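Note that this complex is displayed minus one protein chain, with the remaining chains in position.
Order of writing sets the chain letters: A, B, C and D. Residues in each chain are counted from 1.
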């Protein structure tokens, strides 16, 4: 190997080490028994693979008065994340379509106003949103939580789709109109089939954001639809009694599995999707 | 501009209407609501009695708030700069046709998938001198090695920066990599024929060509910086003392832990106003240049 | 009817303890809706509670303690539980300091669950023996012992550098150095003259001296990791509430033999309490109100008090219970509880939000943490800033 | 009755006037060619006819109907876009059939049409491919196919052959011509290629800077260009210009008298100042006598040769059939007949005779 390739690989491996370190710590801890955690070094390898913590985190750990582990929360999260991602992505696509292909006076201004919304800190929203949801009877209801996530995600999904559709040549809509296609036909038959890459990007982005959200999940969910971050928080963030770090870490990894899987499986399409124009700006 | 005729000119607007109406009401309605609260006598719970500027006065005189602002400047600057630089570096390295690109990309990207509830503890351990890296170095025989930023009020904010960069630079890498990949291959060839070496090609041609990507990325990283909340909460809870407080954590603590909703609202308003001052001109220029 | 209960008892032991409550309510034909949010000593739960209340959806009961109960009651949100209290003679079985906290304008609006003693000193018996010291009973003794431990090569005092832990240490110092009256005047009533008194100087000086016996890696450390240091013998002592006991027990240590529990130096005659309680919110539905009353009565029932506190490491809030099943530390705690309640040296813990309105409490904690972390801040500056913080509305 | 009538069309983009009042009218079945330099507004005009862009003022009539405000899907127009505008998500066959599908043509009929059009354009083997898998020339043919699949009232073509190689271009041109002769559909066709313009068009409109410079048959445009611009724009190699001054009743340049016929001499009287005396390369013949010159460059193109000579009146290019014996540096004589001369007023740039 030539020297500059060596330097390249050296740099890449160092970086990889930096990125993997926390994951290693979590994995190692999750596979240790509690005694080992108490006594051993943080960075040492587990002496034997102990799956006890994983089983406990998934099925039997207490997260409040139920001691069913993270399992029910996991499915709650799935039930919440699927509609929230689907709706926010669909609306983003429609908004992007109108904002690029059917501009009208003031549409850019509307978009800029919406875009500013990505900067709004989520804490500001909590109380007023509760009040509003209360008026509509959506407080502590799955629908309310989905609504909040959709609204919070709207600026970014619109931004992603708009930037992508900016790259779609204007002639395409013209050609379709001459061919006799209307507003919806063009969207369904031409634009949407082209949107694969950006849909992947948006779905990944929204999926991780919503799946990992804690604050909205804690505040706007009801008794029987609390998302996994709340479960994990209850598992890991108790401050007034004995801590089981191995269970915490196993739980943390279980909670992260879907998002990790999404990145590992769809990561390729993610970069490809971005390449296809999401960031051309 | 592209203004084709349509039989139903109202249809596009109609399609946009519901989500924009909701979205804008959500954003601006709540901003207004928050603005009002900052002038109200709200304490534990919202209270709509007018109280004037008291909360702004309190904020002005609050040392912790100024520290939070200073921290935001330090954190924001270093985090945005660091994440962009590291992300760009990784993108350039990965762009060298490395064999394991897919695996490395995933490694750099995965932190984005984890919530800080998850990784905060791990980072806390790693950065803690008695548990993590420093101890490891000591165990390896480097007795004099010192890495105790996390417990030093002056330096703790830099730990937050490190963890934040760790989380976001992979995403920045993805954006830049995508940008690099979308540059026409033949430009690279032309530069070779013109006699430029590889580092020069990157420095003079490819990286400058990423200008639009820089802007999008800046936008995303900046909003992550401003919204950083989980990160600080999980890593330092604002400590030691309140040395790593940021406006977002300040606002949360005041409004929700301390029953000073009015003060929290005032801090949020200040934050939004500052942001608007920075972001609005940027958005304006960005969207204007698109039209041309 | 149905009771929805918002709490942050998410750890194994607590949750098991609370199961009893749930069972007894179910036995009465009520359904239990569990709303648990852990984190930050209830910060997250408070956030959720506020949102719920704002959305017009208050739970039947929420884990609220100390002066916050008054704040919520002042908003007119809490329900009057006098009917239950009278029937079950709460006034008779609760120490007045505790029952005052549960009342708003003379009416019960909350039900207490347990009492934690915060001013404990935990120590590793073997380490002390090796260093040849006894558990200290005054701050002077503490410093002598710490010096000896230091010579023996262990960290004298295990500490976790978090806002509330810093303050736990501070209030133990204040109580030990200044005594119960000073404590009440300065830190509960926030009396400016007392805060500015010379005693405060002494308290702050002692507090700063204590820091010298902690290790430099303390900042950010969770309390249980500090406890683990004592368990492993890396450190000699720890100032922490009685929940630390659970860690020792979980590690298979026996009280009195492997570890010792004594009151924090100089505070044997005093007791800083941390009472967990449930505030009861106004409800509309009649059946829910009935369930709520049954809940309140179940919380105060001797059976639950005993079961819960055995699990939690704290002691019952009722003064009329037998302590047979409890361990020595708990017995000592109970004994002191009863004694100090009579003597008037039963004081609320500020570190745990039992004494001061949250805004002022937070501001004072900020100053104390700053003082602890920043060695350049002088005692005079600290005093002045505590006084300023005490005025926070 | 006119098939297509464009009346006073103006178009302004961001304060810049792109079209400055266009008036064109053609008969049913006519083939109109639009030519002009890049950026003169040809595509913009087509867009307006198609209803894809609104004129700032003016009217467009298709047959009897005023279609100025009609949405384009109701206009019954088919168009080939300069940038192809193929649907990237559909394969070639689907691209071609899409317009028919939108108009609810039954499936078997669609398939038959696709097959017919593909055969005509020699793209049968590509029907399953996506646009991204096609070369530039193939894409352009698919774009044509999409228009030709329909039987509209009006065809619009925007440089439909520009990306084909010479051989294919000739074949496609012939196909278009045959198709037009068969269906007699009114057509508007934009091109840069002079041979296309001359061979396909019934009428040509030469545009410049958003205005029509001349509107006429190909023969008129070539043989009687109305302005200096038209004379220069049509014809390759370009027309030779000799700047000439009045001398008595005739014209002279650098002291040499330039030949005129009677008509030209008569027309001269109307001109105030200088004249431009234009000679197309093919009007110049090598001869034993005539204007003397020296060969500067020789470009044999195969069937003919361009010979460039320096003469007392400037450098002139002649187009002579076959090959030439002369070599660079040889002395030659050039001859022409006055009838072949195009005479323009140098001031107004308009034709004198």
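By our rule, contacts are C-beta pairs under 8 Å (C-beta built on N, C-alpha and C of every residue); 3 or more make two chains touch, one makes a residue touch a chain.
Keep in mind that what you see is a predicted model, and the values were worked out from it rather than measured.
K.L.:
Consider the whole complex, including the chain that is not shown, and state which of B:74, B:137 or B:196 touches that chain.
P.N.:
B:196
K.L.:
Can you work out which residue in D:21, D:88, D:237 or D:314 touches the chain that's missing from view?
P.N.:
Selected residue, touching the omitted chain: D:237.
K.L.:
For the full complex, which residue in D:11, D:110, D:203 or D:280 touches the chain that was left out?
P.N.:
Among D:11, D:110, D:203 or D:280, only D:280 touches the chain that is not shown.
K.L.:
Could I get the residues of chain D that touch the absent chain, sorted low to high?
P.N.:
37-39, 135-137, 165-167, 170, 174, 177, 192-195, 198-199, 218-219, 222, 232-238, 280-282, 297, 299-304, 306, 319, 321-323
K.L.:
What residues on chain B make contact with the chain left out of this view?
P.N.:
Residues of chain B in touch with the missing chain: 183-184, 186-187, 189-197, 200, 204-205, 208-209, 211.
We adopt the following convention: only the chains that are shown with their structure count from here on.
K.L.:
Identify the chain pair joined by the greatest number of C-beta pairs in contact.
P.N.:
Result of the pairwise contact count: A-B comes out on top.
K.L.:
With centres defined as the mean C-alpha position, give me the chain A-chain C separation in Å.
P.N.:
38
K.L.:
Show the residues in chain D shared as contacts by 2 or more other chains, in ascending order.
P.N.:
51-52, 71-73
K.L.:
For chain A, which residues are shared contacts with two or more other chains?
P.N.:
126-127, 129, 131, 174, 177, 182, 215, 233, 236-237
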